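Reviewing the structure listed below.
A single protein chain has been omitted; all remaining protein chains appear in their positions.
After this line comes chain A, so read on.
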Amino acid sequence: MAADLASVAAKLAAPGKGLLASDESTGTIGKRLEKAGLPNTEDIRRAYRELYYTTPGIGHYISGVIMFKETLYQSTAAGRRFVDVLADEGVMAGIKVDEGLAPLPGGGEGETYTKGLEGLEAACREYVAAGAKFAKWRATLKVTDSLPSDLAVERNADDLARYAKICQDCGLVPVVEPEILIDGTHSQARFGDVTERVLGATVAALWRHGVALEGCLLKPQMVIPGAEAEGGKVAAEEVARHTVAALRRVVPPAVPGVMFLSGGQTEEEATINLDAINKEARVVGRCPWALSFSFGRALQASVLKLWSSDQTRVTEAQQLALSLARVNSEAALGQYSTPAGGHPSTLTGDSLRENFRGWSGQAPAGGTVPLQGGGGEEVVMAH
């Protein structure tokens, strides 16, 4: 079993390949669809995902697709299961198994833990039967002068490790995502410190719970300044330098791949930063893990904009999806150079930051309100 997990993880982190994170919960994707002027119905969601999964040649750049539970069981309009269509292209199906964020009891303001450990084992066995090969669980941590607290770091690291252990026992490669949120005024240096601390705690927790590092993947944020930091954004070389230094200090070589999240960077920033990271890794040397991508918004935002304007422009949308995947694949090899027409993104300058990705306040009276669609999603904060 361990050898299978290691081989799946290695395939997911193969050179020049990355993950498409299309596991937005019904609530989250709904907000994006609605913002683009589309209704949030099951068929729209299905048709939207079909766009990506049937893009010819997507398998050259994408090794795995992370899906929401609903999507794992969906099919193309012609009736072929998504899982099978992807497998034909050599793309593995992954499944988001967490059930969203909740306020952390005893934690600081805005700190969360992630729900979903209860019943996880049974769910994983079902997902394996449906064809999933890997899973993903997202924890979030917030940075201020005094946060994240000990409790948030240790609790989330521990929960991530428990999730990872259950996955491995069921035959799924766990993608371990301790997302340190971009929100805040913290500096890049501070973010680097927090990254080292959080990843260090996560790796230690993985060991404590008997998780085989060879059979899991890490999904962190790149080391960037806070979205409201003084001085604004920094050059890609700085992102690269801080990110590579931080990872080298805490990620043992046994982990086959570090698949960065894009978390609010623009499509173009994400590509350029990823490329700079790989170039820096080559210069610094001794970076034994793949440095690749697990992008959601950075692979989809322009595509959604195009497709939502006219759902019949499928081929065009797919070509855009493919070129977004291709430039990030090049970046994952440290070989990206701006194409003749510029980066494929059509949303130049727009941040992809959303204010509902963390926990931003108190629950409405009466406790948390699960959104439509079941299975648990991030709780929306109406502030």
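Everything below uses one rule, namely that contacts are C-beta pairs under 8 Å (C-beta built on N, C-alpha and C of every residue); 3 or more make two chains touch, one makes a residue touch a chain; residues count from 1.
Convention: contacts and distances are computed from a predicted model.
**Q** Could you check which of "Fructose-bisphosphate aldolase", "C2 domain-containing protein 5 isoform X6", "Origin recognition complex subunit 3" or "alanine transaminase" matches the UniProt name for the chain that's left out?
**A** Spelling it out: the chain absent from the display is recorded in UniProt as "Fructose-bisphosphate aldolase".
**Q** Using the touch definition from the top, which of A:Ala47, A:Ala204, A:Val234 or A:Val314 touches the missing chain?
**A** The one listed residue touching the chain not shown is A:Ala204.
**Q** For the chain not shown, which residue from A:Ala3, A:Ala77, A:Ala189 or A:Ala235 touches it across the whole complex?
**A** The single option touching the absent chain is A:Ala189.
**Q** Would you mind spotting which of A:Ser149, A:Thr185 or A:Thr346 touches the chain that isn't drawn?
**A** If we include the chain that is not displayed, A:Ser149 is the one touching it.
**Q** Taking the full complex into account, what residues of chain A touch the chain not shown?
**A** 106-109, 146-147, 149-151, 154, 158, 189-190, 192-194, 196-197, 200-201, 203-204, 207-208, 213-214, 245, 248-254, 285-288
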